[in-house]
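There's a structure below that I have some questions on.
Note that one protein chain of the assembly has been removed; the remaining protein chains are unaltered in position.
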Amino acid sequence: MSSFSPNEMMTIAASRALKNEDVCFVGIGAPSAACNVARLTHAPDITLIYESGTIGTAPDVLPLSIGDGELCDTAVTTVSVPEMFRYWLQGGRVTIGFLGAAQLDKFGNINTTVIGDYANPKTRLPGGGGAPEIAISSGEIYITMAQSKRGMVEKIDFFTSFGHGEGGDHRQRLGIDTKGPTLLITDLAIWKPDEITKEFTVVLLHPGVTREQVQESCGWTVKFAEEMDTTPAPTERELKTLRDLQARTKAAHEGAGEGKAAYR
Amino acid sequence: MSSFSPNEMMTIAASRALKNEDVCFVGIGAPSAACNVARLTHAPDITLIYESGTIGTAPDVLPLSIGDGELCDTAVTTVSVPEMFRYWLQGGRVTIGFLGAAQLDKFGNINTTVIGDYANPKTRLPGGGGAPEIAISSGEIYITMAQSKRGMVEKIDFFTSFGHGEGGDHRQRLGIDTKGPTLLITDLAIWKPDEITKEFTVVLLHPGVTREQVQESCGWTVKFAEEMDTTPAPTERELKTLRDLQARTKAAHEGAGEGKAAYR
Amino acid sequence: MVKFLPLQKAVAENLRDGDTVAFEGFTHLIPTAAAHEAIRQGFRGLTLIRMTPDLIYDQMIGMGMAKKIVFSYVGNPGVGLLRRARDAIENGWPNTIEVEEHSHAGMANAYEAGASGLPCAIFRGYRGAELAKVNPNIKSIACPFTGEILAAVPSVRPDVTFIHAQKADKKGNVLVEGIIGIQKEAVLAAKRAVVTVEEVVSDFDDLHPNLTILPHWTITAISVVPGGSHPSYAHGYYARDNAAYLEWDEIAADRERFCAWMQENVIEASPDDFAARVAGLRNAA
Partner (left out) sequence: MVKFLPLQKAVAENLRDGDTVAFEGFTHLIPTAAAHEAIRQGFRGLTLIRMTPDLIYDQMIGMGMAKKIVFSYVGNPGVGLLRRARDAIENGWPNTIEVEEHSHAGMANAYEAGASGLPCAIFRGYRGAELAKVNPNIKSIACPFTGEILAAVPSVRPDVTFIHAQKADKKGNVLVEGIIGIQKEAVLAAKRAVVTVEEVVSDFDDLHPNLTILPHWTITAISVVPGGSHPSYAHGYYARDNAAYLEWDEIAADRERFCAWMQENVIEASPDDFAARVAGLRNAA
């Protein structure tokens, strides 16, 4: 077994959660890597959708943006952005929405909008993009992020997209009939919401990770499942697939302009 | 000058009303013939739209239906039916909506739905199709029909599509900001709405047609303009264009299956 | 998961008595073979949805399969009236049917809303038009920003939609091209979708990226029926049998002649008969 980084473990653990039959709405970054590792290993027929309108893509390198040319080149079909959000997302065709987060709380609510006050932000983040409706129209939501006290907080500064709100049946009370966040994959552990309270609970620790490490890098008091197991370490195939993908990606993103932006 | 039929005069007179810059939403039958004669004579760049989604068509033969293959073969682009009604008609891109009618009243209101009572009709006609919204979203409406007391009536049995309602500013009162019917071309005359009352008024009689003939084949008391002129007779070119088009059309519609439907 | 099935089985597995069903096709690609198979299997109490219920709905209504029709143009396009539908509406033969009538814009928006997972559609429609008075499913809402009154119709959500398409690939992705009509929306709005195709090809790799493709996971069953759209047409395969549309006007004018025609050309026929019907129309495509 090769050694592996926490980020590699996170991406590979996330990839394992995806099934061959899933129709997955893919966010950029860690979600994109995980989805493509799944496609290149155990889920060759998974349908990956990017919000740029590409349906059923199979990129050889990870896109830098959600609209890189290769997504279209390899897609089953490419539709307009209004159609993407109306027929495919709102139409209930997406089984898994895969999101990252700048700030996350224990109920899976996500902030990617602002740090600080909305009207006078300390940091203006990019905003929600597709996330507010991915969060309510996808069958369920997987979240992936590297743990940090800044990122995993007791109270997020802004509800960009709704998870389980205050927990319990808060989604149903707002008329949202999809499952919401059902899985959180970090660089240290795998979390699932408690069946009743919907609070994220650690169910698997990645190899070599301790409870203390998980708590130290999380801004809320962590709940651990009574029976906790260890995430199987990445297999050689998984690691090789991820590393090859990342190497191809790095070469491609630096490549075309010889690593230099083309201005005079 | 060749002799010509009243129907030929009607179609040719209608074709002359169309300009090169027009974007015309074409109904089947007489409107389709008139629009294509215009395209083949004085308005080569006119944009013809059929509700099947074909934009900028230039058929060599007249389609039997609004969705014949040649409409698509010769179109600038072919879009979906929802897009046709949303972006192109409702979006205000159509300058002229060209309609026929089963029943018409003097204010340009059209019935193609039922003869008799809606719930217990004497004759169930095909219905409105695109007409209810063509009538309100097109810049203006041209109507063409052969005159008859059954067709041109004091009171239509059903308001399939709205013309000038009870006349005057009835359209504006209903929140309709397009012009509505601005021209009626029959086999006997050319009519325009009175500026104030909006009642159709004969402004041109076709060659050889008398006021009496117009009145005898119309179910309401006809208003004639104070200064009335005669419609210029069809030119050789117009007649030849129309007749060639109709001959090609007849051959094509009988042609493929050797004039016989292909069942065993 | 999409299944490739013989048409008999695809219809039997997906259509039920009492279903709300759409056999869609806007003049082009009308799923005639599927409709004829449904007629042979003798379903009853159907709610038939279609923008332009032409020959196939005239046939289904005449065979007593319809409880209700939802439509926007009940004509034989370019020819005239639909005589079996008229006979049912005017005379209750062979049975009375309910009528829910919209405009094309209303139906197109309702399908679009169905594909979009919405309960209703809004559009600028029906102003001054009397349909809004006779159809309780035409309501209105006020724009919350401008106050403009817009028409509202409920979305169309069929239990099952049947369409005909040019081709499927081996995975079951389906291509519709030419006059694409309302087919994509009709499939995506439905709980189940059955597609008859002209042929199956190995893959769609050489297709332009922006064509109308229905991914295999949106389809329930695919049946290969060459000519399955006759007397409508399949762009790139065969031309429209305009003579058949003209002839239908005579056949449907008489109850007995209609019944005899149906017996000979539908009840005693099979999906395999369609290929021969379009043989003479292939050169004209």
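To keep things simple, chains are lettered A, B and C as they appear, and every chain counts its residues starting from 1.
The working rule: a contact is a pair of C-beta atoms (placed from the backbone, for glycine too) under 8 Å apart; a residue touches a chain by one contact, two chains touch by 3 or more.
Bear in mind that the values here come from a model prediction, so they are computed numbers and not experimental data.
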Partners of the unshown chain among those that are drawn: A, B, C
Options B:K19, B:H42, B:R93 or B:K192, residue touching the unrepresented chain: B:R93
Full-complex contact with the absent chain, from A:Q103, A:S161 or A:S217: A:S161
Contacting the left-out chain in the complete assembly, out of A:D45, A:E133 or A:D194: A:E133
Residue ranges of chain B at the interface with the undisplayed chain: 21, 23, 45, 47, 55-56, 72-73, 75-79, 86-87, 90-93, 137
Contact footprint on chain C, counting only the chain that is left out: 116-120, 122-124, 137, 139-141, 143-146, 148, 150, 152, 154, 177-178, 180, 208-212
Interface with the unshown chain - residue positions in chain A: 28-29, 51-54, 63-69, 71-72, 78-82, 84-86, 89-90, 113, 118-119, 121-133, 135-137, 158-162, 165, 170-171, 174-176, 252-264
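By our rule, only the chains that are shown with their structure count from here on.
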Geometric centre distance via CA averages, chain C-chain A, whole Å: 40
Where chain A and chain B are represented by their mean Cα positions, the distance between them in whole Å: 56
Interchain centroid distance [CA atoms averaged], chain B/chain C, Å: 27
Contacts with two or more other chains, residues of chain A listed in rising order: none
Shared interface positions of chain C, touching two or more other chains: 112, 184-185, 212
